[in-house]
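As you look at this complex, bear in mind that one protein chain is not there, while each of the others sits in place.
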Amino acid sequence: MNTLGNKLRVTIFGQSHAAAIGCVVEGLPAGFRPDMDRVASFMARRAPGRTAWSTPRQESDAPEILSGLVDGILCGAPVSAVIRNSDQRSKDYEGLRRTPRPSHADYTAWVKYGEHYDIRGGGQFSGRLTAPLCFAGALALQVLEARGVAVAAHIGQIGGVFDPPPDFARVEQKELTALLERPFPVFSEEAGVAMRQEIERSRMEADSVGGVIRCFALGLPAGIGEPMFGGVENRLAAALFGIPAIRGVSFGDGFAAAAMRGSQHNDPFVMEGGAVHTRTNHAGGVLGGITTGMPLVVNVAVKPTASIAREQDTVDLKTGTDTTLVIHGRHDPCIVPRAVPVVEAVTALTLLDMLLEE
Amino acid sequence: MNTLGNKLRVTIFGQSHAAAIGCVVEGLPAGFRPDMDRVASFMARRAPGRTAWSTPRQESDAPEILSGLVDGILCGAPVSAVIRNSDQRSKDYEGLRRTPRPSHADYTAWVKYGEHYDIRGGGQFSGRLTAPLCFAGALALQVLEARGVAVAAHIGQIGGVFDPPPDFARVEQKELTALLERPFPVFSEEAGVAMRQEIERSRMEADSVGGVIRCFALGLPAGIGEPMFGGVENRLAAALFGIPAIRGVSFGDGFAAAAMRGSQHNDPFVMEGGAVHTRTNHAGGVLGGITTGMPLVVNVAVKPTASIAREQDTVDLKTGTDTTLVIHGRHDPCIVPRAVPVVEAVTALTLLDMLLEE
Amino acid sequence: MNTLGNKLRVTIFGQSHAAAIGCVVEGLPAGFRPDMDRVASFMARRAPGRTAWSTPRQESDAPEILSGLVDGILCGAPVSAVIRNSDQRSKDYEGLRRTPRPSHADYTAWVKYGEHYDIRGGGQFSGRLTAPLCFAGALALQVLEARGVAVAAHIGQIGGVFDPPPDFARVEQKELTALLERPFPVFSEEAGVAMRQEIERSRMEADSVGGVIRCFALGLPAGIGEPMFGGVENRLAAALFGIPAIRGVSFGDGFAAAAMRGSQHNDPFVMEGGAVHTRTNHAGGVLGGITTGMPLVVNVAVKPTASIAREQDTVDLKTGTDTTLVIHGRHDPCIVPRAVPVVEAVTALTLLDMLLEE
Partner (left out) sequence: MNTLGNKLRVTIFGQSHAAAIGCVVEGLPAGFRPDMDRVASFMARRAPGRTAWSTPRQESDAPEILSGLVDGILCGAPVSAVIRNSDQRSKDYEGLRRTPRPSHADYTAWVKYGEHYDIRGGGQFSGRLTAPLCFAGALALQVLEARGVAVAAHIGQIGGVFDPPPDFARVEQKELTALLERPFPVFSEEAGVAMRQEIERSRMEADSVGGVIRCFALGLPAGIGEPMFGGVENRLAAALFGIPAIRGVSFGDGFAAAAMRGSQHNDPFVMEGGAVHTRTNHAGGVLGGITTGMPLVVNVAVKPTASIAREQDTVDLKTGTDTTLVIHGRHDPCIVPRAVPVVEAVTALTLLDMLLEE
């Protein structure tokens, strides 16, 4: 299902090596004038080919906007945008149809769609489809900002290296702003150095490494979300698992809560500046599916990139026998840094949708 | 939003101290004859008051079926069932309207619904509403079973105690059957003893403790699920976060994947008995949102029960001042065991919905 | 699909001869105190057995409210209500399983659900399921009224007799109020007499007769509705066709527009009392799917009751041969009067849902 959201509704289309990829975004507020330079900057954070640790594929991911804007202002009609695929080295991929790459979607796509599914570059499962998602998210982020809501994420973990997060009850706007300006978004520069070493190490070993992204939203009013199946967690998790390679989504202390006592995990209410706050924020800003007004904290586990430069065991789907394969080309040993803006985009799209629905 | 699912659609209603709670289940296959004794047994696993570690509230949670069955056979019309609330000690709760319980939904409900929300026993946020969810899930489990799909969960963690899971690539039907027959569903009886000690310890300390539930589904065909926002993970996470106290949902190795290398996490394809399998199953049975045919593995983090028998800081919503509260009554120090069938129920409902949609 | 609506969501359950029928209504505004006497009066308009022209089945359709209200006030949780079925003359219907009644859903239910579908009294296809729909609609009507929106319908046609409608641009609140107070809701009492004669005539002929219901909504603000597939017409039609026996839905001049010239059908804009109005209202209050602020006018065609006291041709599904059947019992020769509150209820539920979504 390539459509996300109710009142703000995003539809993603395209395959890695089709003529184009793109999106349709319905429900953005008419009359808003997005800053397109900032949209481009945001999308650049996701683009490959910029840094030592990303894939060499160099593409201009500049979207062409086909509708929804008149003289640079949102007119109320759906915004549609198209990004052309210039790099279509289809031949690299044809052999993979017989020998599915381990931990890619090659095999499940073959089961689901039969022999005619688009194998080239991962087809519709390619990480490249997060580009239009970032375009849509960049618009949502600006609308949220105009409503006083800031969204930003840091790299919480790469392999065994952790970036210590701020107190969830005391995250500040300026900390998030700083994150957004860093090419490698961590709070501790020291941790950042160690993380990049970890990534480089995995590359030297012809391997890849996973990580955790932690996303914050400040300025959300209390009372957003519905009980039971319409909560903030339900909606954000349903959206975030749409990002390739995500293996887990948690809120606040997340899985660490399993090892905690209630007396540690409970967040006492306190009056602060005339408002009801919680002294701690283990909950990550949500109780009963509904925002408390405290910072929203969502954690996302990213698996190590499936493409590694090693020989791997697989099967030949044609002959039904075991075989091996080597995935040629240069590989990004860690997609976590590039996934940060995607997590921000999906979080922003979902939160704006929920705000518009209230 | 009290409705879950598309083709199999469950609507939950009721509050802890309303006249009743119940559910409507649409889309179950006509002609199927559910075993109502097994439905009752399944629901009993969730019911409070059975064991040393559960709350003392004793209720007959026997559902009255109002529609959808004729002579014990599903007729195609929605199944509706009602469970009466016999225990309505409303007075216990009235004071809480001013002083929200930390880490409960009292405060967010007050923000969202105003002063008229139902504070009694947690109202619509009460864990009691998982009873009709279990009723619906018990029916889904039987339909799945008839289609060769088995769903069962174990307690993977209580506080600092872990139950070692089986190899995700080799989980067997008989292991799941054994789990379902255990009052305290763990693979290692030794771990179970330690877990119950951990629960008892938290009770002695007037505290509570969290845990992790790991749910398996065997027998799912490969090819179930849609790419992007319609994947198995999106759908299951959206549903599972509807269970109170859930703080995280992950698949296969989950957050542990963040610390892994690709060479460790990738699951090589192998031919086994003429079928395509994976030698390991770090992915937990899903690639690209679509089932691989290997065991599905979903992990759920449960926070420590928010109700603890200690004085806690909170605020007085009427005067806008800091205050304290003590939650009277006996408290269940760990809801994890009772949440096991709820996780199974929600997993079964979602998987059956997805199977029916194919 | 027994669920209607997005933000205001109604789920209907039950069969004619099950233990009960009922509904769950989610999304009504917390803090509102419905007048339950008016709910009962509204529901009584639909109930059978009241008049010469309705079916003899006498039932207390008093709903028992199970949840969603605390001390008579909506608390934010879903409202659920159950109506018991006291009259369960199941034996009358068993023979029909072999010989489907012409123009009933007996045959299509048999195809869809197999031999176990509930044949008794029409099962889930029974007009009796409009009782909980009216309960839900009665609540929506009161909430709409509090927001300045009035909804009421008249019988526009019975067989060949027409009740002349008011000028669609000049419908007044007091006319609607008068309609709601009439047991047989027509503008012209003369037309009403002729209609009742038409109904009586069809009864004498062991036959039935159809009609048209025209429903108005006053006080809707301009700007409600979405373009394309989310318009007022799309939403209302999708809902109204959920009422049994409805064969057509149109807006304003409806099918008569087909024979008109643009110069006749166009509604010129005029300033009236400082507001933009239209001089005429052939459009029925909607342009491009969005309300104009003029009275909303929706027309609903009701087929003649399928149950008639004559021998009819049908087939024997068991033997696959032609046969005849006679439907025993007394038959309501015209359901149009009883369908009026159902049309009002469904219109109110849909409009309130759309208002809440804005």
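Each chain carries a letter (A, B and C) given by its place in the written order, and its residues are counted from 1.
We take it that a residue touches a chain if its C-beta (ideal position, glycine included) is under 8 Å from a C-beta of that chain, and two chains touch if they have at least 3 such contacts.
As the structure is a computational prediction, the values presented were derived from the model and not from experiment.
Participant: Using the document's definition of touch, tell me which of A:I65, A:A178 or A:A309 contacts the absent chain.
Facilitator: Final answer for the missing-chain contact: A:I65.
Participant: Among A:A40, A:C75 or A:A178, which residue is in contact with the omitted chain in the full complex?
Facilitator: A:C75
Participant: Taking the full complex into account, find the residue in C:A306, C:V342 or C:L355 that is in contact with the omitted chain.
Facilitator: C:A306
Participant: Which residue from C:S67, C:S80, C:Q142 or C:T291 sits in contact with the chain not drawn here?
Facilitator: Residue touching the chain left out of view: C:T291.
Participant: Could you pull out which residues of chain C are in touch with the chain that's been left out?
Facilitator: Looking at chain C, the ones touching the missing chain are residues 1-4, 12, 100, 102-105, 107-109, 111-112, 124-125, 129, 157-160, 202, 205, 207-212, 222-223, 225-231, 233-235, 237-239, 241-242, 244, 246-255, 257-271, 274, 276, 278-279, 282-284, 286-293, 299, 301-308, 310, 312-315, 317, 320-322, 333.
Participant: Against the chain that's been left off, what residues of chain B make contact? List them.
Facilitator: Listed in rising order, the touching residues are 6-7, 77, 227, 357.
Participant: Over the whole complex, note the residues of chain A touching the chain we left out.
Facilitator: 1-3, 9, 11-15, 18-22, 24, 26, 30-31, 64-68, 70, 73-78, 80, 82, 109, 112-118, 120, 123-124
As a convention for this text, only the chains that are shown with their structure count from here on.
Participant: Distance from the CA centroid of chain B to that of chain C, rounded to the nearest Å?
Facilitator: 39
Participant: Averaging only over C-alpha atoms, locate the centres of chain A and chain B and give their separation in whole Å.
Facilitator: That gives a centre separation of 27 Å.
Participant: State, to the nearest whole Å, the distance from the C-alpha centre of chain A to the C-alpha centre of chain C.
Facilitator: 46
Participant: Which residue numbers or ranges of chain A touch two or more of the other chains?
Facilitator: 227 - these are the residues of chain A that touch more than one other chain.
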